[in-house]
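Data first, discussion second: the structure below is written as C-alpha cells.
As you look at this complex, bear in mind that one protein chain is not there, while each of the others sits in place.
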Amino acid sequence: MIEALKDYPVVVECPVAWGEMDSFGHVNNIVYFRYFENARIAYFRETAVLEVMESSHIGPILASTECRFLVPLTYPDTVSTGTRVTDVGPDRFTMEYAVYSHRHQRLAAIGKGVLVTFDYASGTKASVPAKLRDRFEAMAKRGAG
Amino acid sequence: MIEALKDYPVVVECPVAWGEMDSFGHVNNIVYFRYFENARIAYFRETAVLEVMESSHIGPILASTECRFLVPLTYPDTVSTGTRVTDVGPDRFTMEYAVYSHRHQRLAAIGKGVLVTFDYASGTKASVPAKLRDRFEAMAKRGAG
Amino acid sequence: MIEALKDYPVVVECPVAWGEMDSFGHVNNIVYFRYFENARIAYFRETAVLEVMESSHIGPILASTECRFLVPLTYPDTVSTGTRVTDVGPDRFTMEYAVYSHRHQRLAAIGKGVLVTFDYASGTKASVPAKLRDRFEAMAKRGAG
Partner (left out) sequence: MIEALKDYPVVVECPVAWGEMDSFGHVNNIVYFRYFENARIAYFRETAVLEVMESSHIGPILASTECRFLVPLTYPDTVSTGTRVTDVGPDRFTMEYAVYSHRHQRLAAIGKGVLVTFDYASGTKASVPAKLRDRFEAMAKRGAG
C-alpha cells in the first residue's frame, strides 16, 4: 500500500507512456486529467454507479475539474491515482484525486472534480440517489485502496 | 485548392497542436492516424454512410490501416488531409489518405485503410451496399475537394 | 469577431475531431485542456515569451489549471478558444480561457491556469520579467482577438 494514498479507497495504477511527454520532455498537462478519469471510472465501477444510472436514469456529469501540478512526470515511471468522494450535496458531489509517482515516491499532482447528478429522462439536475449516498459512505469507511 | 490533393474529393484542414509534439519535438506518429480519421469521417458524412448504416444495419469497420511518414511535422503548421475511396471489393473497400503540410508545402504523410462492410444485425461481413458503391463512384468523379 | 470572446486578445480556432468524443458521445473532458493549451501557446508566441525565456532563462510553468464545463461538445463543430492574462503577481500570473462552440453559438467551457515564472538556471521561482509584464499589458489593451 502507498502511504500517500491511504485515505483514497480506490487506487488505479498505470505506466507513464513515453509518447505522452510533450516537447518540454514532461508528461503533458492533459494526461493528468486522464489519470483522474481512470480513477473516477474505477470508483464508479466499484460503487456500481452505472447500475444506479440504468435503473433510475440519474447519473453524474462532470461539471468542473482542476489539477495542481507538484512534480513533473517523465518516462519511465508508473503512477498510482487515488480517488475519494467528499462533500455530497443535494444535487452534486466532489471527488478528490491524488497522483503518486513511483519513481519520485511522492505525489506528482492533486486535483478534484465536481459531479452533478443529472436526470437523463427529464433533462434536469436531480438529487443524489440515496443508494449512491450509501455507497459513497461505505467507500469512505472502507479506507485505503 | 491544394495541387497535391487534387485527386482527393474530400479534404479537411486542422491546425497542428503544440501539445501533439512528443519529446523528439515532432508531431507524434499516432496523430497522423487522427488526421486520417478526421478525413474518413468527413468523407462518410458527405456520402451519407451513416444514413445507409441506419437503414440497412450495414456499416464500415476499420480492418487495417497504415501510414508512411515523409516529413516530420512541427508546431506551428496547418495540415490538410485528403481522402478518396479506391478498390471497392465484394465486402470491403480501401481509403487512401494524404496529409499536406502548409508550412512545408508538400505531403507530410500518405496512408490507407481497408474497411470491411459489416452487418450489425447478423454479426457477419456483408456486401458493400449498392447505394454506397454509387456514392463512392460519384465522389470519385467529383474530383478535388 | 465572436462577441463572447471580445475581451480575449488571442483566439485560436480548431475543428472538433470525431475521435475526441468518448463513449458517452461527447468530447472527452481532457480535450478542453488541449484547447486551453492551444490558446496559451498562441498567446506565448504573440508575446514572444519564448524569446524572453531564451535570453533570461526564465519561463512560465503551469502550476495549476481548472475548467468549468457549460455545454457538451459533439462532432461536427468548430471551437474558438480565447485567452487573456489577468492578475500578474510577483512570481506568477493567471491566464483565463473561454471555449466558444460555433454550433451552439455560446461558450462551451471557461477555465483558467496559474503560471509560475521559473528560473531554469537556478532552479527556483523568479520574478515575472519586466519585458513580459509590458507585453501582457500591451495585449490587454489590444482587446479582442
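Order of writing sets the labels: A, B and C. Residues in every chain begin at 1.
Here is the rule we use: a residue touches a chain if its C-beta (ideal position, glycine included) is under 8 Å from a C-beta of that chain, and two chains touch if they have at least 3 such contacts.
The model shown is predicted, which means the values in this text are computed figures rather than measured ones.
**Q** Touching the hidden chain in the complete assembly: which of A:V12, A:I61, A:V88 or A:A140 does that?
**A** The missing chain is touched by A:V12.
**Q** From the list A:D22, A:E37, A:E66 or A:E96, which touches the chain that is not on show?
**A** A:E37
**Q** Can you tell me which of B:M1, B:I30 or B:A138 touches the chain that was removed from the display?
**A** Considering the complete complex, B:I30 is the one touching the chain left out.
**Q** Which subunit B residues touch the hidden chain?
**A** Given the touch definition above, subunit B has residues 28-31, 33-34, 37, 62-69 touching the missing chain.
**Q** For review purposes, identify every residue of subunit A that touches the missing chain, sorted by number.
**A** 12-15, 17-19, 34, 37-38, 41, 45, 75-76
**Q** Tell me where the left-out chain touches subunit C, residue by residue.
**A** Interface with the chain not displayed, on the subunit C side: 18-19, 21-25, 28-30.
By definition in this document, only the chains that are shown with their structure count from here on.
**Q** Using the mean of all protein Cα atoms as the middle point, what chain has its own Cα mean nearest that point?
**A** The chain sitting closest to the overall C-alpha centre is C.
**Q** Over half of the interface residue numbers used by both subunit B and subunit C, so same, or under half, so different?
**A** On the two sides of the subunit C and subunit B interface, the residue numbers are mostly the same, over half being shared.
**Q** Looking at CA centres, what chain is most distant from subunit B?
**A** A
**Q** With chain centres taken as the means of their Cα atoms, state the distance from subunit A to subunit C in Å.
**A** Computed value for the inter-centroid distance: 24 Å.
**Q** I'd like to verify one number: the distance from the centre of subunit A to the centre of subunit B, where each centre is the average of its C-alpha atoms, in whole angstrom.
**A** So the centroids are 35 Å from each other.
**Q** Enumerate the residues of subunit A that touch no fewer than two other chains.
**A** Answer for subunit A, listing residues that touch two or more other chains: 28, 30.
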